[in-house]
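The complex appears here without one of its protein chains, the remainder shown in place.
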Amino acid sequence: MPALMPSRTNGRADLDLRALSLEPGFSKHAEGSCLIRCGDTQVLCTASVEDRVPPHVYGTGAGWVTAEYGMLPRSTHERMAREAAKGKQGGRTLEIQRLIGRALRAAVDLRALGPRTITVDCDVLQADGGTRTAAITGGFVALALAVKALKASRKISTAPVKRHVAAVSVGILDGAVRLDLDYGEDSTAEVDMNVVATGEGELVEVQGTAEGKAFRRDQLDQMIDAALAGIARLKEAQARALEVRG
Amino acid sequence: MPALMPSRTNGRADLDLRALSLEPGFSKHAEGSCLIRCGDTQVLCTASVEDRVPPHVYGTGAGWVTAEYGMLPRSTHERMAREAAKGKQGGRTLEIQRLIGRALRAAVDLRALGPRTITVDCDVLQADGGTRTAAITGGFVALALAVKALKASRKISTAPVKRHVAAVSVGILDGAVRLDLDYGEDSTAEVDMNVVATGEGELVEVQGTAEGKAFRRDQLDQMIDAALAGIARLKEAQARALEVRG
Amino acid sequence: MPALMPSRTNGRADLDLRALSLEPGFSKHAEGSCLIRCGDTQVLCTASVEDRVPPHVYGTGAGWVTAEYGMLPRSTHERMAREAAKGKQGGRTLEIQRLIGRALRAAVDLRALGPRTITVDCDVLQADGGTRTAAITGGFVALALAVKALKASRKISTAPVKRHVAAVSVGILDGAVRLDLDYGEDSTAEVDMNVVATGEGELVEVQGTAEGKAFRRDQLDQMIDAALAGIARLKEAQARALEVRG
Amino acid sequence: MPALMPSRTNGRADLDLRALSLEPGFSKHAEGSCLIRCGDTQVLCTASVEDRVPPHVYGTGAGWVTAEYGMLPRSTHERMAREAAKGKQGGRTLEIQRLIGRALRAAVDLRALGPRTITVDCDVLQADGGTRTAAITGGFVALALAVKALKASRKISTAPVKRHVAAVSVGILDGAVRLDLDYGEDSTAEVDMNVVATGEGELVEVQGTAEGKAFRRDQLDQMIDAALAGIARLKEAQARALEVRG
Amino acid sequence: MPALMPSRTNGRADLDLRALSLEPGFSKHAEGSCLIRCGDTQVLCTASVEDRVPPHVYGTGAGWVTAEYGMLPRSTHERMAREAAKGKQGGRTLEIQRLIGRALRAAVDLRALGPRTITVDCDVLQADGGTRTAAITGGFVALALAVKALKASRKISTAPVKRHVAAVSVGILDGAVRLDLDYGEDSTAEVDMNVVATGEGELVEVQGTAEGKAFRRDQLDQMIDAALAGIARLKEAQARALEVRG
Partner (left out) sequence: MPALMPSRTNGRADLDLRALSLEPGFSKHAEGSCLIRCGDTQVLCTASVEDRVPPHVYGTGAGWVTAEYGMLPRSTHERMAREAAKGKQGGRTLEIQRLIGRALRAAVDLRALGPRTITVDCDVLQADGGTRTAAITGGFVALALAVKALKASRKISTAPVKRHVAAVSVGILDGAVRLDLDYGEDSTAEVDMNVVATGEGELVEVQGTAEGKAFRRDQLDQMIDAALAGIARLKEAQARALEVRG
């Protein structure tokens, strides 16, 4: 049946990204913010600067970047219970926010940031697949804006953002490699991979998971190729968004 | 000094509402939704319908309407800790969501709703005072849309929404009664009151609190008058939003 | 049917208070204490003084007054689960203790109290309606006794208790305004209102809720009148209890 | 030095119990209740009957007896944090309520009780040492009254209370065995032991703990003797209280 | 039927201990460690030294010894839910670790230990009755090794271990006193007692519980005799293990 369909939903080719929009400065209060839309996925990213650091960096002069992730209860097809009401964050949430935090730290020179913490909150207003990668791509913009504001206020002199970091998902469906899966694709994919890379195309994080059946070495190679090509385009969109706002 | 100021921030007169916008159908997944903006306060309200009821209504044939409330961590001036991360909802959150739930139930004939629960999630994207009253006014629209969809799909025959319900804050600052306080006003008000009323001007909930000094009986009367006048205007805006969407 | 009944349970007229007893100094350990009985409702109020303040007052020289509220598991008709065993305080508990705290702070000059915290614990030994208003009326006595002890030990010079604060419930049943509802009345009332006021008859807090149907403006007025008359009588009882103990 | 003191506080001899009072039927709502006072220790015990049993007895036809224990925050010299607010019951609380439950089950024929659970809540209104043993002695009275009510209402035919159960503490201070320690004695005792026994003088539970130094075999013997003598007197007081109420 | 059996499982006589093995130095990281096996019960005990003390000893110059206890989920016949996943330690766990801590503190001169805390973790790898007493007996060896290491590194001069402490269970089955119960015996015993004593035969803790029927004074005496005899043999095994490792 998939063979009969000329292409993916919305006429996308296998290696196309979804329609992307980055709206920097969405939030009135945050030091940096960006509303990212990848197809129907919408994530509000805000970067908050605080003049304190967690214990493991305390006294080193360096700063810290961390992330938190949440989904609004009805961001999804079926309403999910609110994590605040359940009294704890689930394993998926914790895993995702650890990933976002690691990815964003790869963009930053923590020493140049100085003794302050930037918390990037990524809240999913609407979910249609790829929320964690959208959070990284949009979170980078929020983070970069917050750092720009610190620099403008002369609190830091050296620019601590060393490089762009962006992320995309890629998977195998019916044997074919497809980029930037939406929810319908993600839930039927045989392999699901999230790739985080720098603006220069170096890898920061690779997380690939087979659902039910394993994948071959050459399939891994194809997925990495597709993801790196997608990330290069995301980096350009980030750069444009930051120029507008700068 | 206040006497010398011609008016409130943004040139509002004492009994003016803030700029109001209701965006029905904001969410792709929810059965009913509305993004409400009152000045810089933005609350995303979604209404989710589920075919089950809580224990205390089970077996009666009636349905239930409940509400949940949350603030994004950086919806406020200073970033707040995420309640999901803290592992519990604070007293303020619980108090507000109980208020919203009671207010919205006053709009609905639970018997006509039939054995289903509508959960109205009110998530504050940006806070600038009056988030709980905005949640009620916008939550009513989301609720009415969800009920309209139930009716359209012939799951219910009688219309369970009996009346409009809307809410506004009112307070006393420097001795003067002011309507629809923003954050700056709210945090310096001597008395802060939230009023919930029906489209016909009957009272559903009155919650007035003196901060530091008590208030006189005649001041209570003036505040109620101001609030009821504001709610009449909010009701009209709700009606227009529902027409557009209907 | 209610028309045939000459009066309320126990022969009370609509605007009568229940039998009231205040037993100051009930507790051996607390700096101030009072066991209040309103009809069959019994609340043990203790005031504990500690030489530290919460973060938001720290360093200002001022003190703080806060309240906690709890119900013994079998204070009610049916045994309730113990909140300590459930691992969290419910929304109703948090809402009530926030109300009690705000009400008692209205009685006190926090600056004159100096850098110390008074915690008023209100534990319901037996519940028959009106536990939160009884907690405020009895909690005031416990608080005033604790302050008196501080003054007697010369830890403070100015008297920080500025005014009496007391509270009562009022409601509408079968269209008639009734004062100081017991549990049976409270659970069938159409409107339920709690009023907190000063000894001089000024309002501190007004919380009125319609259950199912809304109420008219003139009904609000009648309820406030009835409540203020009741609070005047409660204030006299507080004064007598404090004299005895003084 | 102790040798020079003619006796203990209040003129008690080493093997005297404190002044004891049992007030059955203290609570309006509970099926059985008793306020027990041992010196300045006051524990309110209520017995609640519910027609359901825990999973491990379900389907056996037998019933269950369980206990819960709590202290009001200011029942003690210094105010303790409320366990409900801390979000969990401490180890001491859990240990004590397990002890009370085991002790009370030794008094009851669970098969004759039938498929119902009796929960005995023991809430300490004021603490001055020996709260867990007072809870057992007073809890037995509450339990027996609840069972009597079940029998009176013909819900059970055989009397499930097989025997009296009561408890007392005993310790070694300055080398001397002393019965029924108050808080001051308890906190300086070298050995602290709680003994639960039946009305016939058989042992149900023995819990002895050396604080800092170990105790000899013959000291154990003396403590057991003293405790059994005290329990015989407590049993008589229980019987009198039950007669009055019967 | 038991009368026909010549002896207990494995041919043990009533007052025999189970096969015992103490493996000191099991763990690579801990300052002191011991894997204890009593029959099929296996408990891994590690002693960790930290240069800080809990608040109640802070500033006194003395140190502290505390214990924690856990069971691996499948250490038991049926898999138990993991306490970390349930979000809290049960009452049994807390009760046991309080017992182990008290018992081990009886072995140590906390003043000679100096301002440091030794935490003895007792984790049950396999359970077959008597885990808490095995934890005490094995925990003592871990503790003594950690102290020996402190002394060897000249961090302390006086030896803070004053005496051996060991523990054993004893019970009554079919009217006969039996020592060191395995799980099958423990779950059918009429009386179950845990005794902790010093190497010199003085008592540190006695905890005896009747299951269903009470026990006589002379039965208590027999159980204490049996337990003390067993503890004398456990003490010798501890001494041998410490010599080997010394």
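As written, the chain order gives the labels A, B, C, D and E, with residue 1 at the start of each chain.
Just so we're on the same page, a contact is a pair of C-beta atoms (placed from the backbone, for glycine too) under 8 Å apart; a residue touches a chain by one contact, two chains touch by 3 or more.
From a predicted model like this one, the values you see are computed outputs, not experimental measurements.
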Margin query: Just to confirm, in the complete assembly, which displayed chains does the hidden chain contact?
Written below: A, E
Note to self: Can you say which of E:E50, E:E200 or E:E236 touches the chain missing from this structure?
What the structure shows: E:E50
Note to self: I'm checking contacts with the chain that's been left out. Which of A:T60, A:T158 or A:T209 qualifies?
What the structure shows: A:T209
Next item on the list: Would you indicate which residue among B:G25, B:G87 or B:P115 is in contact with the undisplayed chain?
Entry: B:G87
Note to self: From the list A:K28, A:K88 or A:K148, pick the residue that touches the absent chain.
What the structure shows: A:K88
Next item on the list: Touching the absent chain in the whole complex: find that residue among E:S75, E:T133, E:N194 or E:Q207.
Entry: E:S75
Check: Which residues does chain A use to touch the chain missing from this display?
Finding: 88, 90-92, 94-95, 97-98, 102, 106, 193, 197-198, 200-210, 212-217, 220-221, 224, 228
Checklist line | Touch list for chain E against the chain that is not drawn | finding: 27-30, 33, 40, 44, 46, 48, 50, 68, 70, 72-77, 79, 82-89, 93, 119, 121, 123, 125-126, 128
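In the analysis below, only the chains that are shown with their structure count from here on.
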Next item on the list: Touching both chain B and chain C: give me those chains, sorted by label.
Entry: none
Next item on the list: Superimpose the Cα atoms of chain A on the matching ones in chain C and note the rotation angle, 0 to 180, in steps of 5 degrees.
Entry: 120
Notebook entry, point to check: Same or different: at the chain C/chain D interface, is the fraction of residue numbers used by both copies above or below half?
Noted result: same
Margin query: Suppose each chain is reduced to the average of its Cα coordinates; what separation in Å results between chain A and chain B?
Written below: 33
Checklist line | Residue numbers of chain E (touch at least two other chains) | finding: 88
Note to self: Building nodes from the protein chains and edges from chain pairs that touch, which of line, ring, star, complete or other describes the result?
What the structure shows: line
Next item on the list: Please give all chain pairs that are in touch with each other.
Entry: A-B, B-C, C-D, D-E
